[in-house]
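Every protein chain but one is kept in place in this view of the complex.
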Amino acid sequence: MFLRKRQSKGADDLTSLCRTLLSHRGDVSGARLATEVVRTWQSLDAAGRESFFDRLATEFTPDATAVAAAVDAYQKHPAPATLMRLQRAVDSPRQELFRRWNIAGGGTAALIELRRRLLQTLKAHPERAGIDTDLIHLFRSWFNRGFLVLQRIDWHTPAVVLERLIEYEAVHQIQGWRDLRRRLDADRRCFAFFHPALPDEPLIFIEAALTTGMSDAVQPLIDPESPVGDPARADTAIFYSITNCQKGLRGVSFGNVLIKQVVEDLGREFPRLRTFATLSPIPGFRAWAEAQNARWTQVDAATATAAVKLELTMLCAQYLMHARRDNEPADSVARFHLANGASLDRLNWMADPSPNGLQRSFGFMANYIYRPEDLEHNHEIFARESRVIASRAIEKLARPAA
Amino acid sequence: MFLRKRQSKGADDLTSLCRTLLSHRGDVSGARLATEVVRTWQSLDAAGRESFFDRLATEFTPDATAVAAAVDAYQKHPAPATLMRLQRAVDSPRQELFRRWNIAGGGTAALIELRRRLLQTLKAHPERAGIDTDLIHLFRSWFNRGFLVLQRIDWHTPAVVLERLIEYEAVHQIQGWRDLRRRLDADRRCFAFFHPALPDEPLIFIEAALTTGMSDAVQPLIDPESPVGDPARADTAIFYSITNCQKGLRGVSFGNVLIKQVVEDLGREFPRLRTFATLSPIPGFRAWAEAQNARWTQVDAATATAAVKLELTMLCAQYLMHARRDNEPADSVARFHLANGASLDRLNWMADPSPNGLQRSFGFMANYIYRPEDLEHNHEIFARESRVIASRAIEKLARPAA
Amino acid sequence: MFLRKRQSKGADDLTSLCRTLLSHRGDVSGARLATEVVRTWQSLDAAGRESFFDRLATEFTPDATAVAAAVDAYQKHPAPATLMRLQRAVDSPRQELFRRWNIAGGGTAALIELRRRLLQTLKAHPERAGIDTDLIHLFRSWFNRGFLVLQRIDWHTPAVVLERLIEYEAVHQIQGWRDLRRRLDADRRCFAFFHPALPDEPLIFIEAALTTGMSDAVQPLIDPESPVGDPARADTAIFYSITNCQKGLRGVSFGNVLIKQVVEDLGREFPRLRTFATLSPIPGFRAWAEAQNARWTQVDAATATAAVKLELTMLCAQYLMHARRDNEPADSVARFHLANGASLDRLNWMADPSPNGLQRSFGFMANYIYRPEDLEHNHEIFARESRVIASRAIEKLARPAA
Partner (left out) sequence: MFLRKRQSKGADDLTSLCRTLLSHRGDVSGARLATEVVRTWQSLDAAGRESFFDRLATEFTPDATAVAAAVDAYQKHPAPATLMRLQRAVDSPRQELFRRWNIAGGGTAALIELRRRLLQTLKAHPERAGIDTDLIHLFRSWFNRGFLVLQRIDWHTPAVVLERLIEYEAVHQIQGWRDLRRRLDADRRCFAFFHPALPDEPLIFIEAALTTGMSDAVQPLIDPESPVGDPARADTAIFYSITNCQKGLRGVSFGNVLIKQVVEDLGREFPRLRTFATLSPIPGFRAWAEAQNARWTQVDAATATAAVKLELTMLCAQYLMHARRDNEPADSVARFHLANGASLDRLNWMADPSPNGLQRSFGFMANYIYRPEDLEHNHEIFARESRVIASRAIEKLARPAA
């Protein structure tokens, strides 16, 4: 009871600080006030944050009377002037509030953190959706691709950034500094997008291996003991991991731009590269297969017979080519690469024999190919028809047996 | 006729490129398309720009049917959900268009230039106000103070930036590189705000002289031959010029933050500084005085008698204390500093005897004082009551003779 | 036999490349030739290096005839002109050779490595001393303190540099990245000297802890789990480790300058710091004590009685105050700090209970104090008289019992 009070007091204080920040005093002492706002926000505990989200959802919203009046005026006379009045009236004071938060040192990071926590509560609190709308509107402006900086990550990168890579890497976990170092060696490339206001925080990063031939297994790529190849002789760049770092920036997409730009940059640095491809997980395959037929729950891919292997391969091709959710490919990784204009090229049996890989997809991984000259066309077809563009081999595998 | 056609063709091309940029193709090939958009825009001549502004004003606007429907829905049931729908419906596609322009290298600069040109046409074309609203909305997000970088400008600054200072300085023109160099010498300080996407373009800059006592004349400060003082002995920082560089960013204010931050930084670097003051022009005084009484049109301040000098001084005090426009001080410079929380401290006779200075204000200049501890309080009084806070001496001068 | 030949062939090739580098061709194609020289050197194995050292020792030396003639001339008429001729005649061609090596990218590092290997052979090959003399002569010019750059090392430092710290730290080994991170946290400071030609290679680094009171034990300082203190409240900076990184730069001293400069910098950053002291090992104590009296070989300090503890403490004080080698304090760490002008302040029982610490000094460590105002005076006394400047307490402990 007491705690609850104290916390609602924290949220009260913060709400009141936010009001001041939006007032005349904020015009002059914005930096000082914004710093106080950020600190107070950071000191809230879970109950305090809940309470503050409620305040954000109900206060700092457009003035209902002004909206009603603007709506009336527009209805009577729909015209540029009444439209502008309407736009002004529905413009959320939260946006100006967040813009002023941002003046504080660390303000941008605090807002990303605020949204990260907000997102966790949205299901239970759909009435908070408006806060999210305001935040994502701002983030889309602030994190405009034109403001992002592509940086190569290597062993000359500050430790504070490398540590984040170890922390964030989601696809193939990095097992400490030795593992990381191998991933940054001469035959590897890692690139990240940064925003000038967050110099130590990668927004997204991609890991590539420069190889001869298209990799069909991920273990050799992430093995810290693997021999280091000569990048000048490589003919293929394999993107084996791409990681969005900031949960609070969900919905602000960077991935497609990042891959495209890295393909261009690598092509320039290594003119012998011919193929740019991913080695990607197929996260939804096993769950889908098991839902199709309960017998797959029993299968141990590591000891499967050739017949089972063939059957699973065909099933996997069918999954990627035909399984749909909301009229799009059911597999989230497939959706991402196909929407970028890549094409599905090959399935690789036992490409990821880790427990995680077996659990997700019986160890299968897919190669998606990025052909710079096809990306735009493929993307348009996919955007129009949601059709999966794949190699003949995969199309054939996916065909129902006669 | 032919030319006109060609230009409207330019605008047609650009409009059509803009549509593509907003389409699926823009998702994948944003950078390439945005670059083409920016180049096409830059190749337009005056007629082409006019034509393109018309297209921007009438196309890329919210869908009228969707707005009407959202308005109806809100009116029937004003609630968070219908409000969000309304916000989405009135959101201008131009904003997304401009966000995509920005992906191009040089995109930000091109948009600032676009607005600069647009502003010149707004009086004649009020129907274009919506374009301006969309641009300024974006610019307020993009040029958020939290993203600006304060940089000292000195003789180690790249020439490309210094050249801009010479070009932009509006208050006391810089007569070439020798003049500039004096203004950056040991007893001077110059600071500017930069945005990371425009590294060579100052947004605003301020020039200060470190002096003993508060300057009462500007010529010694801008004289390239003046002896260089020892900044460590100075007790006063005189801000004698502040220049907004980007006309296309009009209405996005940086000035107040810049002065405040520079006051803090100088106070830290030179602990002996006691006074932070401006030496400011009084741009509207002479015009106002002449409107009051035609005899002032004849006055040559340089040869004025003591009596005339006194009369003018009192008149000047009255002007700054009491002349109003829209219930605010009529003088634009006074409005700026008072709104920042500064106070009007002193009037200086023949402080700027240049033709320009005589023409604006009979050569008068004003000192406004920035006392860090008073700024917030002063600003609030000014914001609430529009009352001019001034020294006793000036209040007395401004009092009507008994 | 065959190998030996091959290697002497490697040394032959290198010798011949060195001759070319010194010739006219080297004037024009210095960079290319120097790069070849460096690569050939790096490809030599142990036998090849031995062979090359022999060639360096006997060839590339001053021309004997010219020296003899210059010696004669000087003897006949000792004057500035004959002295200059003599200087020219004895000037070693090896110096010009090494200067030309240095043109290659990586040349400086290769020469440091060359000297590191050379030093290992000097005892067995005193005739190679001249090579060493030439190298150290060059290094003293190149690594002049005026060219060194002091840099703070923290978590923003590139990993490539941090990795070297882990590798080089000799006093208290760094157990991986977590340990390192603790040593770079908010209540610690680490500084290193760098040379512009070796941007990734620290020459020497020092680790300090900001504490309250003078530390009497090293384990809390190097415990990765120790709580992080507030540096703004510290009154003492404890230097607990200083490491020379480059064995090939032995004899080019940086340590005294580094400590002095760090003391100044820390004093400026944290005005509340009152005491600057080391917590230093006493490497020679136990060996000396055991040589004095064999009974000390049996002592287990960890379980010693109070009487033994007292006896050892007095013995340690005597060792530091009076044990001499070549008329200087026998303890190398003591020599270093006393020569810098520090004074011996306190002995700490069980300050380093690690096996290493027990083995070196029964676990004792010493605090040496750096008082900026006393350094010069202390150093002069020490340089003149080799007298150990110590606190009263230690002087008293060192006094022979009556």
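Read from first to last, the chains carry the letters A, B and C; within each, the first residue is number 1.
Operating definition for what follows: a residue touches a chain if its C-beta (ideal position, glycine included) is under 8 Å from a C-beta of that chain, and two chains touch if they have at least 3 such contacts.
This is a predicted model, so every value here is computed, not measured.
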item: Displayed chains contacting the withheld chain; value: B, C
item: Among C:T133, C:Q175 or C:S332, the residue in touch with the chain that has been omitted; value: C:T133
item: Contact with the hidden chain (one of C:A46, C:L83 or C:A291); value: C:L83
item: Sole contact to the chain not displayed, among C:E225, C:D300 or C:E376; value: C:E376
item: Option from C:R39, C:K247 or C:K260 whose C-beta touches the chain left out; value: C:K260
item: Where the unshown chain meets chain C, residue by residue; value: 24-25, 27-31, 57, 61-62, 64, 67-68, 71-72, 74-75, 78, 80, 83-84, 86-87, 90-92, 99, 102-104, 107-108, 127, 129-130, 133, 138, 140-142, 144-147, 196-197, 256-257, 260-261, 339-341, 375-376, 379-380, 383-384
item: Interface with the unshown chain - residue positions in chain B; value: 155-160, 162-163, 176-177, 181, 200
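The rule is simple: only the chains that are shown with their structure count from here on.
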item: Set of chains adjacent to chain A and to chain B; value: none
item: Relative to chain C, chain with the most remote C-alpha centre; value: B
item: Nearest-to-centre chain - CA centroid comparison; value: A
item: Averaged-CA centre spacing for the pair chain B and chain A, given as whole angstrom; value: 38
item: Mean-CA-position distance for chain C and chain A (Å); value: 49
item: Multi-partner residues of chain A (each touching 2 or more other chains); value: none
